[in-house]
Structures are given as C-alpha cells and as structure tokens.
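Just one protein chain is left out here, and the rest sit where they should.
Right, chain A next:
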Amino acid sequence: MKVITAYCNLRADECLVNGELVARRDAGSEDSWFKQIYRKQGLTYPKFYKMDVLSQAGYLASELIKRANPGITGAYADDEIAMVFANASSSAETDRRFTQSYKDGGSPSPSLFVYTLPNIVLGEIAILNKWFGENMFAVLPNFAPGFYLNYGQILFGSGSRALLGGWLEVTANTTDVFLFTVEDKGGNVEFNRENLLRLSQAAAQVTS
C-alpha cells in the first residue's frame, strides 16, 4: 500500500514536521524567516544563501523531511525517487525581482535570472541528494490532491519507488508549503485525497 511516510508544513510563522512544531518565527529577528529555520535547524549548505525563496522553501522542507524519514536517502537507487511539485504563482516572486534588477542596476542580474523558472527548485533538491528520478513542476490554481494521486500512480507504474510531492506557494505575502514523501510500505496514513487534504492543513500537535 502506498503511504505518506513524512510531511512538512512551512507557513508564514511556523514550521511543522509530522505535525510537530520545529520552529516558530522570531518577529524581532533581522534574519529572514527561512534563514531563521536554516540556522535553528543547524543546516549547512552555503548554496542556500544563493537560492531564490522558492528553492529555499523546497530545500528546507525536504531536508526536514529527510531528518524525519532518514531511511529514504539510502533505500532507493538514485533514479527511483520521483518529485512532483506544484504551486499557483510559478516563480513570480523571483521574476518580479529580476525585472526590478533592470531598473535598479541598469542591467539584469544573472544570479536572479537562473531562478526564473519554478522547476529550478527540483534541480536544487535533485543535485543535492543525487535524486535523478522523474520530476515535474505544475502550476495549478489551488492545492489539488488529485493531481498528486494521478501523477503518482503513473510514476509508481513506471519504475519510481518513492515520491517527494509538494505544494510550494511562496510570494512576498504568502508562505504555504506542504511537502510529503510517499512509499510502498507499512503504515496507516494511506496516500489518498483525504489524508493529503488533512495533512496539508495540519496544526501543531500539542505535546505535554
């Protein structure tokens, strides 16, 4: 049975892994929210600072998922982990900054230009992890569980054995990230529409 084995929700002021709060935004900090998570979680990947916000979000969520599900990194061949991401705004935030770089600097910025496609985040994660399976980034009006279920079915039917799926909507005003892994193993969180919807809206579990 295909089950959801780990998931991460990254929002404007909190970051959850498997429903547990792992970071809360410090509004008084001068650091960006993503930099706060990067530092608080002790992550080390200098390229993080070069990434656009979409790639930073994908990097952070995928690294936190790997911590919660460490077995996934060694359990599959490098072409057996597929990635399927989607959002509503594509790379609009970076596109806007790139356009602005014409006005501010008199010439366009190459370091921004390289991020003016949403699927660059897939490349960043693939290169870092050496996950060279199928991948695609779709632009959809809203988070649509059926998209992941349908496309996941095609991927699992054509050689993929694990899936990193996700919704990454990051704009100047929105941080709505939900990443999850799907594997064929024991577990009680079946990869279905109801669970995807429920987990995408997960609230922090209260632990006493």
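Everything below uses one rule, namely that contacts are C-beta pairs under 8 Å (C-beta built on N, C-alpha and C of every residue); 3 or more make two chains touch, one makes a residue touch a chain; residues count from 1.
Please note the rule applied: contacts and distances are computed from a predicted model.
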Q. Under which of the names "cytochrome-c oxidase", "glycine dehydrogenase (aminomethyl-transferring)", "Phosphopantetheine-binding protein" or "sn-glycerol-3-phosphate transport system permease protein UgpE" is the non-displayed chain listed in UniProt?
A. "Phosphopantetheine-binding protein"
Q: Identify the residue among A:Lys50, A:Arg67 or A:Lys185 that touches the chain left out of the display.
A: A:Lys50
Q: With the full complex in mind, choose from A:Val3, A:Leu21, A:Val114 or A:Val189 the residue touching the hidden chain.
A: A:Val114
Q.
Using the document's definition of touch, tell me which of A:Phe34, A:Trp131 or A:Phe191 contacts the absent chain.
A. A:Phe34
Q: With the missing chain put back, which residues of chain A would touch it? List them for me.
A: 31-32, 34-35, 45-50, 97, 101, 107, 109-112, 114
